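What follows is part of the complex, with its chains left where they were.
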Amino acid sequence: METIKIQSDERIQFIDITDRINKILERSEIRDGIVVIFTKHTTTALMINENEAGLIEDVRNCLERLVPNLNYSHDRVDNNADAHLRAILLQTSLVVPVRNSRLDLGTWQRVFFIELDGPRMRNVLISNIRIE
Amino acid sequence: METIKIQSDERIQFIDITDRINKILERSEIRDGIVVIFTKHTTTALMINENEAGLIEDVRNCLERLVPNLNYSHDRVDNNADAHLRAILLQTSLVVPVRNSRLDLGTWQRVFFIELDGPRMRNVLISNIRIE
């Protein structure tokens, strides 16, 4: 298991971590299998989709439309309920097949870490498992 | 593979099952790996997030806002389409890294079983896999 450290710079930010995961997979002895990508935070998420600037803007607007910044109960404890709720609609973990020591992604697929309450230092765990 | 049995008491209920999963992991011979948590129902879900009462209330309200109780086609068969639709926006399975026979969660992360059409008796499967 390895950890990717990510320093976000904005409150909401989409960070493409595909190349960093592939570098870990290339160093591993496991050639074919699966990899589990897991974010250790309750106000971040993971996503697999296309890396196109317009689409990233659309995803951000969609999250803000589905979960607007209303008056939430959790905001009395910590003023970031919108970030938790957006994270809950996305993924905490992803599982991706690995082939020849690389993510076996489709042509347009990229793996994103999504910061929803930055800027902060974040940790994503990478666990790969061999297929016999 | 082990099964966690969960008796829900309300129609919509958030049940923290982190400690029950850790007890299963502590009894297992697998020290480091991943665990798959899988709910066997179409009107329940799984979530990883913070266990704070205000936030749980916010998640519940958010689900009821995104999927209101409208006149759904499925309601002619079984009057619980809202529960199915809310489940589909959340997760049927979670994958979490395991380290030292425990879930390798972040500080604020807890694993929740979400009942969306209770009260009922429910089954969640726990499968853990070793990392070499």
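Order as written gives the chain letters A and B; numbering starts at 1 within each chain.
By definition in this document, contacts are C-beta pairs under 8 Å (C-beta built on N, C-alpha and C of every residue); 3 or more make two chains touch, one makes a residue touch a chain.
Since the structure is predicted, the reported quantities are computational estimates derived from the model, not experimental observations.
Within the whole complex of this structure, the shared sequence is present as 3 copies, and 2 of these are drawn in position.
Keep in mind that, in the parts below, only the chains that are shown with their structure count from here on.
Averaged C-alpha coordinates put the centre of chain A at 20 Å from the centre of chain B.
Contact residues of chain B toward chain A in the complex are 32-34, 47-50, 52-55, 57-59, 62, 66, 89-91, 94-97, 99, 104-106, 108-109, 129, 131-132. Listed in rising order, the residues of chain A touching chain B in the complex are 1, 36, 38-42, 66-67, 72-77, 81, 84-85, 87-89, 91-93, 95, 123, 125, 127-130.
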